[in-house]
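A short write-up of the structure that comes next.
Omission of a single protein chain aside, the complex is shown with its protein chains in their original locations.
A and B label the chains in the order they appear, each numbered from 1.
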Amino acid sequence: MRAPRPKVAVAAVAVAALAVAGCAESNRDDSSGGSKKDTLVFGVAGDPKVLDPSFASDGESLRVARQVFETLVRPEEGGTKVTPGLAETWTPDAAGTTWTFKLRTGVKFHDGADFNAEAVCANFDRWYNSKGLMQSPDVTPYWQDVMGGFAKNEDADLPPSLFKSCTAKDATTVDLAFTRVSSKIPAALMLPSFSMHSPKALQQYDASNVGGTAEDIKYPSYAMEHPTGTGPFKFKSWDVANKTLTIERNDDYAGTKAKLKTIIYKTISDENARKQALRSGDIQGYDLVGPADVEPLKAEGFNMLTRPAFNILYLAINQKGNPKLADVKVRQAIAYALNRQALVDSKLPPGAKVGVNFMPDTVEGFNADVAKYDYNPEKAKALLAEAGATNLTLRFHYPTEVTRPYMPNPKDIFELLSADLKAVGINVQAIPLKWSPDYLNATTSGNKHDIHFLGWTGDYGDAYNFIGTMFDRPKDEWGFTNKALFDQFKDADTTADPAARVEKYKALNKAIMDFLPGVPVSHSPPAIVFGKDVTGIKASPLTDERFATAEFKS
Amino acid sequence: MTTITGKKREKIDRLAELAARDDERGVSLWQEAFRRLRRNPAAIVGAVILGLFLLIAIVGPFLVPHPADAQLWKGEIRDNIGYFPGPRAENWFGVDHIGRDEFSRMIVGARQTLLVGVVSTLIGLAVGSLIGGVAGACAGLGGRWGRAVDNVLMRFVDMLLAMPSLLLAISVAALLGAGLSTVMIAVGVVSVPVFARLLRGSMISQANSDYVLAATSLGVKKPKIALTHVVPNSLAPVIVQATLTLATAIIEAAALSFLGLGNNDASIPEWGVMLADAQRYLDAAPRLAILPALAIIVTALGFTLLGEAMREALDPKLRK
Partner (left out) sequence: MFRFIVRRLLQLIPTLFGLSLLLFIWLRRLPGGPETAILGERGTPEMRAAIRRNLGLDEPILVQYGRFVRRLLSLDLGTSTSTKRSVTTEFFERFPGTVELTVMAMIIAIGIGIPLGYLAARRRGRLLDHLSVGGSLIGICIPVFFLAYVLKAIFSENLGWFPSSGRQDPTIGATRITNFFVVDGLLTREWDAAADALWHLVLPGLALASIPLAIIVRITRASVLEVLNEDFVRTAEAKGLTERTVRSRHVLRNAMLPVVTSIGLLTGGLLSGAVLTETVFAFSGIGAFVAEAISQRDYPVLMGFILIIAVVYVLVNLLVDLSYSVIDPRVRVR
């Protein structure tokens, strides 16, 4: 009696399968299976988190948003200068607090709605009037970074809003009013988080309804399935099960239409696996190329693009935990001890530079005329002796399992730098921590971190975005309070005249390098690679590569 | 939870029972096993590999040509064009990605790898045997309360057994932060349930044997029986398992390093970490990955060969 049972089961399964097969319909359109030369598959390091860039701060979400959405002003191609986007011109009033934007005409959103001054105000009003969970810093990170708070701050910790109001004067003229002069305007409006969304779609898909309760934030369907912008590509589908996200050419695009029909972003988190996928033809390009792979891939004929370095890797010194580090002589000794040139030569990608300021030289306000601290171990030893810190032991934190554009290989960098410190007689206690969350927690709070390295990638081309973010207020990362320096920052930020502001930034850079809160180590150019036959893409320091101009050469 | 791991348990218990069966001819179990072991070529190969490994691990670090953590050739490495000096007279295995002598690192790494393997196995062995021993003693000799204690302990062990081992190790590592001791503890924890079940199973079948019955009827106290008779006679399968666990411990430690949770103290090299670090340089210098990988494979092979041979030697079924 035992034999029939499995057979019956198999038969039942087969019948069931056939029954289901009878109902299942293939719903793919035949066009998508067409010529491969219409489609670029691009390897990225992580899945995007949300498709509404208002809620995003991670590079992968913003990468998609940059192709689907457009902003009022945008960076020049391959640079950081502010150039026309959806606005053709922008001018401040005499006080510098109200900016008038003249909009482009004939622009339509992907859902057919018109782009006009009212749409702009609908967007700004949506952000400004955020309520409840939308005021959480993980939901609207960039708005809070740039604008501070909201119309009605629900959390006492939030600063007042920089944004004041938006007025549509006519269909193509819009006034943005701010509560004070800020160096961030207009450059910050280039951020993808200030992308223009279709007011119709925002309403239709309930875009501002970040609901749910504690521990269970529910994002509206707009942010997950229906992003609607004006860009050269339209969102098509997000296939989490296959780790791919597809965008498609917007055939009604107001400007030059995209050359490729489809771009597919494919998530491959492992750096080595991305390289293998490029070689085996799975993908036709990927981002975050390891420095050691740049030359080999180039030699094989792949199209390697190097972005101008728009970042800074620094060695932070915390003055609170170890009293010796509050002595500027000891900090200088650390700076002299580090052979930064050797690090740049051996470990960083071609084109990397030793840091002189805490910002790259491509940003206005850079000052070459500052204290430089070139490698000089003898001087370092002398300074340590002078400061009475000959038997100094430092807790040196470094991150593991992470690559950032400014530090492609943290562990190697740590090993080189700690060997330099040991060479001048500083004892190093290595504290490796996993990047997230341990390392970031340990180095930006408390005072147990004597020295550590961290960095910053610029959001837009303004000096304040670099040095202001780091030094304009007391932070646990650095553990110092320098009232004079903080005041100098406030003064520069509220200077309306751009030329005068640049001079103030230069003075700030000099002051910072004299005070030496840390050591700027290097600026390294991240690389992005494309297949041998892909052309038309220009590398951008802001990672704002435009896929609309990409094509396959035949 | 009884059923979740029912099969894994039965398998371990069976092994315990087999190994614990006493020899009928009265020859010492260990003598007989050793005799059989000597005739098994696999055992000899395993022993030779392990002998070499131990020799390198113990003596090697004193004889290396260069300090393992000195970046003596830092100036010659060029990450950005993917160049690291290859094998040459000065550096037999070439120079690693930080400018250190790869040969010296491989030699010194043997000691560290051995340390990780042995300590993590000992952790698993100690904790597992403690749990298994108490449970076994209670179950075999302890009446109603004994059975209750046994039950509670074994449910806990089953829960550990149900977690995928690597996920268990990762979460231990997340709790403790990356580091050498973390790797040892994380890898050790994974083998706790195996040792616990093994010793318990072996002890229970010992407890049911005639000599325990004899001792009990002679009026010997129960704890004394457990300590002087049951435990020593139950150790054989545990020792076999320890040998096999050494192999998996070394491999698991490498996997943890690959996931970034390994020993990050760069001054003392370890093969697993070296292999994980070299993933970035597979193109530029594949030898940096292949050397530690081969070393891990060969060493694990040595432990496995010896362990399997010991298992066979102790299996009374094959003793004909």
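Criterion: contacts are C-beta pairs under 8 Å (C-beta built on N, C-alpha and C of every residue); 3 or more make two chains touch, one makes a residue touch a chain.
Being a predicted model, the structure only gives us computed values, none of them experimental.
S.K.: For the chain omitted from this view, which of the shown chains does it touch?
M.R.: Across the whole assembly, the hidden chain touches A, B.
S.K.: So one chain is hidden, and I want to know which residue out of B:Leu167, B:Leu213 or B:Leu227 touches that hidden chain in the complete assembly.
M.R.: In the full complex, the listed residue that touches the missing chain is B:Leu167.
S.K.: Hey, which of A:Leu103, A:Ala201, A:Met359 or A:Leu454 is the one touching the hidden chain?
M.R.: Considering all chains, including the one not shown, the answer is A:Leu454.
S.K.: With the full complex in mind, choose from B:Ala126, B:Leu175, B:Ala214 or B:Leu227 the residue touching the hidden chain.
M.R.: Missing-chain contact among the listed residues: B:Leu175.
S.K.: Check the options A:Gln276, A:Thr362 or A:Asn482 and report the residue that touches the missing chain.
M.R.: For the chain that is not drawn, the touching residue is A:Gln276.
S.K.: Just checking the interface: what residues of chain A touch the absent partner chain?
M.R.: Touch with the absent chain occurs at residues 2, 5-6, 17, 20-21, 24-29, 32-33, 36, 39, 41, 43, 47, 49-50, 57-58, 133, 136-138, 141, 144-145, 155, 157, 212-219, 224, 239-244, 246, 262, 264, 266-270, 272-274, 276-277, 279-283, 401, 434, 436-438, 440-441, 444-445, 454-456, 475-476.
S.K.: What residue numbers in chain B mark contact with the hidden partner chain?
M.R.: 1-8, 10-11, 159, 162-167, 170-171, 174-175, 177, 247, 251, 254-255, 258-259, 275, 279, 282, 289, 293, 296-297, 300-301, 304-305
Heads up, the rule we're going with is that only the chains that are shown with their structure count from here on.
S.K.: I'd like to verify one number: the distance from the centre of chain A to the centre of chain B, where each centre is the average of its C-alpha atoms, in whole angstrom.
M.R.: Centre separation, chain A to chain B: 44 Å.
S.K.: Can you check the complex and tell me which residues of chain B touch chain A?
M.R.: By the definition above, chain B touches chain A via 71, 74-75, 77-82, 97-99, 174, 177-179, 259-261, 264-267, 277, 279-284.
S.K.: Can you check the complex and tell me which residues of chain A touch chain B?
M.R.: 271-272, 275, 290-296, 342, 345-350, 352, 400-401, 409, 411-412, 414-416, 419, 430, 432-434, 438
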